[in-house]
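With one protein chain removed, the remaining protein chains of the complex are shown where they sit.
For reference, chains read A, B and C in written order, and residue numbers begin at 1 within each chain.
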């Protein structure tokens, strides 16, 4: 925040700056040599602090009630936005897409999970699904989580199912005849998903892939909210070169 | 099998000697320096080959239809028996116990799982269950398995539940409010059990134990029928010192 | 801290109460229904606040320079002590043992690791070592750790080696003829130990045990300093029934 005028640093503002995620984003941006944290705004404060400070990119970790207004405001001001706030269903996504149509050079990235490892896990799972007849997901979380399976597990299962359909694979091999209720997990798009809830855990997921004589396991462990920061910074750095709407971190990761 | 008369080797006969398990037992006994494989008997052959050869211990991997006759015959002949054949319910066990009452010095060991690692996993799980409020089981098997969960998983869950009752633990922490059917697994004695069926796998089980800030995981991988042999040999070596009925390998493992 | 006079709660004082560990201990004691946090003392403050408050047990997470004086003072005051401070070599342990000799009913517990999962991992590893010819340790820590292998890994290796000697096992099977330097890990008491240092990790250890056709893996994951609290509370609750010196949490865990 103390860079001289004329610096080539990318100027970043943060919305929701005092929240759990937002405050970490502020620290991460502040600590990045190529970024300049020019404005931190939270509930009840002026959005115009962002534009007055000349922000080129905004990071939004606020809440579903206000995020649409924030995105609209950013677009009107010609500021690109990286959005981690939840609650984006198909209708909201379509609305943002419409807002972006008449603009030029403005980008909006909306992502459900900014952990690079989680994004890669989903990519790798979809790739492996073409070759492995058996695919199952085990997701493991702290016991305060209210839903099962996790959103990331559901997304992963859908990506696997889509890859299996594309590869025209038949049903997974499974000779189970007698089973206790629930033993074989939930089915999400035909993919078995098992949810573990356990004291001590944070957020973890394993994708198991099996074929004759071998298995491949892809496991992601999230130990800390800090794990989202590299993904947020990646999006911030790439958004100016990505006008229009980008859903998920996936396409920002070059392979 | 070519030891001189008067050798101090323990003389062992095998019933079901040409079966998948029995043939491996023959090889294992034959390869052990302290054991003498004196008789191999299979379906349609003379049981008396066993006694004629002076066997002190019999290993039985036959089938549930004939195993009770075999055990009875061994006891009548004064030969101890290590039994891996399945199908021993409470009634059969009680019958064998009755048969043994009037005898002296004859031992019978009946075990559902001779893999030492599986036995230790169950012991360790029961020990850990006193200290960890969250306990879940994931068992993973080849896709030709017809039942879910596995017998070993059910036994493990029961051992965990018993330890939890003894330690007077309350219910496991779990805030799940909305859940897809089956996501949280089957409940065996209140312990969640998840069953994975997957091409490539053999027989595997993980016991996960969680408390504040830490988890402990005990995993057993069975790659090969050979994994039962050390447990069979252990039982053979100890049975003469263990008159009466022994259920499970557990008590033969000194800690 | 607000329990009425006459309460049967166990009265606990904390030394090093404002340190990273000490402050967590204070919260943990304060949150336990059967314990009463009666005094919190840190550097530069009166030790006598502890005795004035009628503490029956002291928890000490201070530093190696002052811990011996603290323990001496507790013993003189007739207060039992649970000590997590590091730096206890054989000489210091002997000294404390001498100090305790003339006393009656006073207990001192000194433990290098209060995570119950870590203690069980070491116990289980020593038990398994009797049956598995191959035993190796992989420990994984954050990249700021300055020593390799970790202290817990060294302790585990020693416990394994002792169990192997007791069971009169020969050398581990290993046909390696050509090897890059370091590929097979460090040898601690003949046990191979591998140290991973990796961004994102906290403190983890796996003990791998192998025999014919099967493996058993015992893994401990420490995600948070909070993992030490259950072990500290366990020691606090048991110390009045354990006069004399107790080294390690091990003997406090009933099996």
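Here is the rule we use: a contact is a pair of C-beta atoms (placed from the backbone, for glycine too) under 8 Å apart; a residue touches a chain by one contact, two chains touch by 3 or more.
On a predicted model such as this, the values are computed, not experimentally measured, just so you know.
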Checklist outcome for this item: Displayed chains in contact with the omitted chain are A, B, C
Next on the checklist: Please identify which residue in C:31, C:64 or C:200 touches the non-displayed chain.
Outcome noted: C:200
Checklist entry - Where the complex has a chain not shown, which of C:10, C:208, C:232 or C:252 is the residue touching it? => result C:208
Item to check | Option touching the unshown chain, where A:86, A:144 or A:217 are the choices | outcome: A:217
Checklist outcome for this item: Even though one chain is not shown, subunit C touches it at residues 132-134, 136, 138, 140, 143-149, 172-188, 192-201, 208, 210-215
Checklist outcome for this item: Contact residues on subunit B toward the hidden chain run 200-202, 221, 223-224, 227
Checklist entry - List the subunit A residues touching the unshown chain? => result 115-118, 120-121, 123-124, 127-128, 130-132, 209, 211-230, 253-255
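Quick note on the criterion: only the chains that are shown with their structure count from here on.
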Checklist entry - What topology does the chain touch graph have (line, ring, star, complete, other)? => result complete
Next on the checklist: So, comparing each chain's Cα centre against the centre of all protein Cα atoms, which one is closest?
Outcome noted: C
Item to check | When subunit B is superposed on subunit C by its C-alpha atoms, the rotation angle in degrees, nearest 5 | outcome: 180
Checklist entry - Roughly how many whole angstrom separate the Cα centroids of subunit A and subunit C? => result 39
Item to check | Geometric centre distance via CA averages, subunit C-subunit B, whole Å | outcome: 34
Checklist entry - How many Å are there between the centre of subunit A and the centre of subunit B, using C-alpha atoms for each centre? => result 46
Checklist outcome for this item: Residues in subunit B with touches to at least two other chains are numbered 132, 211-215
